[in-house]
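As you look at this complex, bear in mind that one protein chain is not there, while each of the others sits in place.
Chain naming follows the written order as A and B, and within any one chain the residues start at number 1.
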Amino acid sequence: MESHRILKESQIMKIHYVTGIAAIFVVAVHILMRLIVPFELSLEYDYIISNYKNIFYVLILESILVLVSVHGFNGIRIILLELRQSKAWENMITVVTISAMIALIAYGTRTIILANGL
Amino acid sequence: MEEIEQPSRNNLEGLKGWLNPSRYGWERISYWFQRLTGVFLLLYFIGHVYETSTIVNGQNAWESFLELTQTVWGHLFLILVIGACTFHSANGIRLIFTHSGIGLGTPGRPDYPYSPSSLNYRQKSGIWIALILSAAAMYYGFNILFGE
Partner (left out) sequence: MNNTDSINEDKIVLKVYRENRGQKSGAHYDRFEVPYKKWTTVLDALLYVKSYNDPSIAIRYSCRMAMCGSCGMKINGIPRLACYTKISELETSTIECEPLSNFPIIRDLVTDFSLFFNHHKDIQPYIQSNEGVETDTEKKTFSFYQSPEDVDRYLQFSYCIKCGLCNSACPTAGTDLRFPGPQALAQLYRYYADTRDESKKRLDIVDDRHGIWRCHFAGSCSKVCPKGVDPALGIQLLRSYMLGISKDNKELAKKIEINTDKDNNSN
């Protein structure tokens, strides 16, 4: 049944679990960045720009972006698949969630690249 | 398989079953909350990536967008995000273990009155720990955002 799929559902779910666990660590670093300085200061323009120029932190931001997007949009795909069943709906869900995921990653990456050059 | 061409949706519990977490115990509440926090976090995440993108338009654009969360309601919203993130992560770890068959006990010979080994106290305490951690994170966030 459905052998034309690129990934088996078990493989997709392994990705879901791994991205979830990996996200914990990078999001923790991200939240810590708000706490190692006074919170208000952490949201100041200059502080943030300097963050965006720190290549290690940028890599962390980019990995949050990718990990959480993959995990979150797959989560939405799961929910929508359970909601309704028909070929047209299911194909639509696959296309929409994958495009939204790529779009969000691209948009966030654009911010990171531009802010890095500011 | 003998396909039923168009299986009937008559009498399905539907969204009511998803949204009503009472009746079936803590594990059902965990299911409900994991889903709710997952969707909420995704919505926040999309908004958050949009919010941070204003920084490329200079300091003014950033600061005017930031004002959205620099209100009492904005702070309360951020506290909810922190709570949701903590619960979803902690309970997510528990779920990854259970989905791997860990911490559920082994099959045996059930005796009346049956008490299913998969719904054991380890699972329930995992859910409570996630809830307590989430409350603690929200309390901590509250002190930082509203402190002084």
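Assorted remarks:
One rule holds for everything that comes next: a residue touches a chain if its C-beta (ideal position, glycine included) is under 8 Å from a C-beta of that chain, and two chains touch if they have at least 3 such contacts.
Computed from a predicted structure; not experimentally measured.
Against the chain not displayed here, chain A makes contact via residues 1-2, 8-10, 12-14, 78, 81-85, 90.
In the full complex, chain B touches the hidden chain at residues 1-2, 4, 7-18, 23-25, 27-28, 30-32, 34-35, 95, 98-102, 104-105, 107-112, 114-119, 123.
Note that in this section only the chains that are shown with their structure count from here on.
Residues 13, 17, 20-21, 23-24, 27, 31, 35, 39, 43, 45, 48-49, 52, 65, 68-69, 72-73, 75-76, 79, 104, 107-108, 110-111, 114-115, 118 of chain A are the ones that touch chain B when the two sit in their complex. The touching residues of chain B, counted against chain A in their complex, run 35, 38-39, 41-42, 45-46, 49-50, 52-53, 55-56, 59, 62-63, 66, 82, 85, 89, 92-93, 96, 99, 144-145.
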